[in-house]
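The other protein chains are all here in position, but one chain of the complex has been omitted.
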Amino acid sequence: MNPQHVISIRFYATIFGALLVLTLSTAGAAFIDLGGNLNTIVALAIATVKALLVILFFMHVRYSSRLTWVFVGAGFFWILILLTLTMTDPLTRDWLETTIGR
Amino acid sequence: MSTLGFPLFPEQASTMAPRVDQLYYFLFGVSVFFATLILILIVTFAVKYRRRSDDERPRPISGNLGLEILWTLVPLSLTLVMFVWGARLYFITFYPPSDALEINVVAKQWMWKAQHAEGRAEIDELHIPTGRPVKLIMTSQDVIHDFFVPAFRVKNDVLPGRYTTLWFEATKPGAYRLFCSQYCGTQHSGMIGYIIALEPAEFQAWLSGGATAVSMATAGENLFQKLGCVSCHAPNDTGRGPSLVGLLGKAVRLQSGASVIADEDYIRESILNPQAKIVAGYQPIMPTFKGLISEDGIMQIIAYLKSLKREEGAQVKK
Amino acid sequence: MNGPIEERRQHYLNVNYGLKSWLLTTDHKRIAWLYLIVVTFFFFVGGLFATLIRLELLTPQGDLVQAETYNKLFTMHGVTMIFFFLIPSIPAVLGNFLIPLMIGARDLAFPRLNLASWYIYILGGLFTLAAAAAGGVDTGWTFYTPYSSIYSNTHVALTVIGIFITGFSSILTGLNFIVTIHTMRAPGMTWFRLPLFVWAHYATSIIFILGTPVIAITLALVALERLFGLGIFNPELGGDPLLFQHLFWFYSHPAVYIMILPGMGVISELITCFSRKRVFGYDFIAFSSLAMFVSGQSVYASMIFSLLSMLVAIPSAIKVFNWTATLYKGSISFDAPMLYALGFIGLFTIGGLTGLFLATLGVDVHVHDTYFVIAHFHYIMVGSAVMAYLGGIHFWWPKMTGRKYPEPLARLAAVIIFLGFNLTFFPQFVLGYLGMPRRYHVYPPEFQVLNVMSTAGASILALGYVLPLAYLIWSLRYGAVAGMNAWKARGLEWQTPSPPPTDNFDVTPVVLQEAYAYDVDEPEVIYASEKAAHV
Partner (left out) sequence: MSDFPAIHAHQFDDAAQQHEASWLGMWVFLATEVMFFGGMFLGYLLYRTTYPQAFASASNHLDLWLGTINTAVLICSSFTMALAVRAAQIGQKRPIIIFLVLTIVLGAVFLGIKFTEYHVKFEEHLVPGSAFAYDGPLGSSAEIFFSFYFAMTGMHALHMIIGLGLLTTLVVKTARGRFSVSYNTPVELVGLYWHFVDIVWIFLFPLLYLVGRHLR
């Protein structure tokens, strides 16, 4: 772990700029009908990129120990488990009733 | 009944009961085997290797890979057997035979209301014929309840805002206890009753007995007229709403492009929350009937719509 | 004190006196005592509720208490026992006291946070007690919506807020343990030299930090729904009544492992010490702890849930077999902690095997929500977890207090508890398969004989629980003085005086071997002090 890694102001400003541009583009993209679920996917993809920029650079994870990576990963991995496992019920509920039930 | 003066096993009174009991005996056997094995090992070791002097320094044994694999794989394969067996049984309990006799059940704090298609309704009692599969279509008016008949080994949650089903086939006549097994408030333990299984002939006699009951489909038809449904949902597709003839079980294309199977839940939702799923080609103009129709009423309308299906939609009376 | 005058050695108990020195302490050992006192209080409060429940069920009619009261009794029993006794018991008392001692640290990583956790726990407890005093709550400890959110007119919000607050106590304790175990191990204390007790607490802590917040927010949403009319669980608006159950069981199914894992850690220490053997299959026990928490993650979709519940049985089975194998060719003595440990193995075996009935879908349909479930989880939570807790308290009592408890009485209590427990809960398996639903205030008369047996067992069990309370308090003053290593155990916690000094070790220990080296004569061989290592 090297938390004392000092990042230059220029670099911070670049990340900051990127975040602002992404914010505007996500707001803009929302007005275009991309059809289907694509709007949501694009919006969440942009949000994920923004979150990664903040985590990696503002939060210095890019320069941190493996242990930090593990806990950052664990948090997000676990939320994925929560989401997928729980969604299996409502998603398969219809599936069971319509596909097998007939 | 056992010789102890109290029962150890519940009565077997449905086609499901022996099947569940078979699996239960299997699990029981496995459990007894392993519990005895552990008990014997512990007692043997405890006696044989009891400390005889305080100076004993037994040689360390750090483990044995073969044993570890053995006692990982044996339980694993046994549990897989249990899983597959249990899952197969579950599928049987989950999917009612298509020729089942349908009875509607509405649960509310703290009573069971059942209504037969022919019109007879009963409270905290349910008359059924033996030797014929019976399918219950259940919903709750308030909290979550659970319909449980131990002698039949069946049980299912009864949820508000949704239909759940339960099916069984009674094998011998008699009165069997019905419990609510999902805690539902103060009088939860009073929400009990009896399932009365009758020989088919007796059941028919019972059905036609009682006061001059109107069949559910007829009651539903009356409601259909009274609430003005008929003014939009004409039998031919000429109304402002889609025709409902032969609707149940059919796939419906929605405005959103998706398509759904028009089951009981769909009908119920369309009555209470009409804007949720708009049929392709129609305007979202239907008002909600929330507060204007009871759960029983919805079930009657569904029964009516089902009757339309059976009669090939010939006769929607004006 | 008679006998030779003892040198006045300074230790954590006599370093300073007065209420303030306890209530503002940051010493993990004193905080463990603070927890011990409150946890014991809640255990007996919950036990009182249980007694009333069993008395009511003596007869089929509802003659002792009204239905409303009965429903409040079983709800308050569940809430106090689960959230205020079982979850904090072993981690917050024994874990708090022992983890730094076992890994050779001077304290937990965040001592003030540790004290704060206790105050948060107290605050949550006060809310819940206030709810009980104000008239109680009748939803069942599971708080199923929409009954809890709309229909119940008891003090749901107050209780739920109490549990919400207490959740943060668990989260902070878990956080403290994780950081401590990661960063504060003594030189030479590698991961695979850690006692299994520490491994078990590591796995438990992970469930604390990843599972507890989900239940916290779920209960908070129920409270918001009651207080401000939010409509997330309201079926009138199209809310999904099962959403609550998904979120609730995401935590509560692993929570079963929160309650049992630390107990398993305790048992691993007891079995090894009293059979003087290295634990059989250390790695398998260590990894099965982690495997349990992974496969314990619950879903409500029946198929996957069933499969995961089946899979979680495997690590449990592995543990039981390994403990049994540890006895093989050992040198077994039958002190009270060992009796508890052996009782644990027996009861846990029954509890685990009956869990398979619930995991098997076809049978679960029948036994779900009946007394079968009640019996099963009492075998796990009371039969196993409480047995482990009591075994652990007895085992480490000389370390915590510097005193010995009266051994014959303790053995008697262990036997009484074991017999009373089985008489109480075994009939409930039969009741469950017969179809007696849980949470029934009145029940059909054909179930009475088994219920009478259960109530009779409960009175024996109650005696078994009061007995240790009495003699342990007695031993605080009159017990024989215990030496540094009362059981000739090999763990690091036994290589420092009893009671330990405030900083746990006078010199930072250097660990050369794992905690189960029972083949050597003198434990001093294992732990060299820093100085010795340098020489």
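First chain written, first letter: the chains are A, B and C, and each begins at residue 1.
Note that a residue touches a chain if its C-beta (ideal position, glycine included) is under 8 Å from a C-beta of that chain, and two chains touch if they have at least 3 such contacts.
Fair warning: this is a prediction, and the values are worked out from it, not measured in the lab.
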Practice problem: For the chain that is not shown, enumerate the shown chains it touches in the whole assembly. | Solution: A, B, C
Practice problem: Decide which residue listed in C:Gly231, C:Pro406 or C:Pro497 touches the omitted chain of the complex. | Solution: C:Gly231
Self-check item: Residue in contact with the excluded chain [from C:Met81, C:Met102, C:Leu115 or C:Val214]
Solution: C:Val214
Quiz item: Which listed residue (C:Asp240, C:Asp369 or C:Glu514) would be found touching the missing chain in the intact complex?
Solution: C:Asp240
Exercise. Considering the whole complex rather than only what is displayed, give the residues of chain A touching the chain that is not shown.
Key: 1, 3-4, 6-7, 9, 12-13, 15-16, 19-20, 23-24, 26-27, 30-34, 39-40, 43-44, 46-47, 50-51, 54-55, 57-59, 64, 67-68, 71-72, 74-76, 78-79, 82-83, 86-87, 90-91
Exercise. Over the whole complex, note the residues of chain B touching the chain we left out.
Key: 256, 273, 275-276, 284
Quiz item: What residue numbers in chain C mark contact with the hidden partner chain?
Solution: 100, 105-111, 171, 175-176, 178-180, 182-184, 209-214, 216-218, 221, 224-225, 228-232, 234, 236-240, 243, 246-247, 250, 503, 508
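In this section, only the chains that are shown with their structure count from here on.
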Quiz item: Which two chains are joined by the greatest number of C-beta pairs in contact?
Solution: B-C
Quiz item: In terms of CA centroid distance, which chain is the most far removed from chain B?
Solution: A
Self-check item: Separation of mean Cα positions, chain C and chain A [Å, integer]
Solution: 37
Self-check item: Computed distance of Cα centres, chain B from chain A, in Å
Solution: 40
Practice problem: Within their complex, state which residues of chain C touch chain A. | Solution: 182, 210, 214, 240, 242, 246-247, 250, 297-301, 303-304
Quiz item: How about chain A: which of its residues touch chain C in the complex?
Solution: 67, 74-75, 78, 81-82, 85-86, 88-90, 92
Practice problem: Using the touch rule from the top, collect the residues of chain C that touch chain B in their complex. | Solution: 62, 67-68, 71, 138-140, 142, 144, 146-147, 150-152, 235-236, 238-239, 241-242, 275-278, 280-284, 302-303, 306-307, 310-311, 313-314, 317-318, 320-322, 324-325, 327-334, 342, 345-346, 349-350, 353-354, 356-357, 359-366, 368-370, 430, 433-435, 437-444, 446-450, 516-521
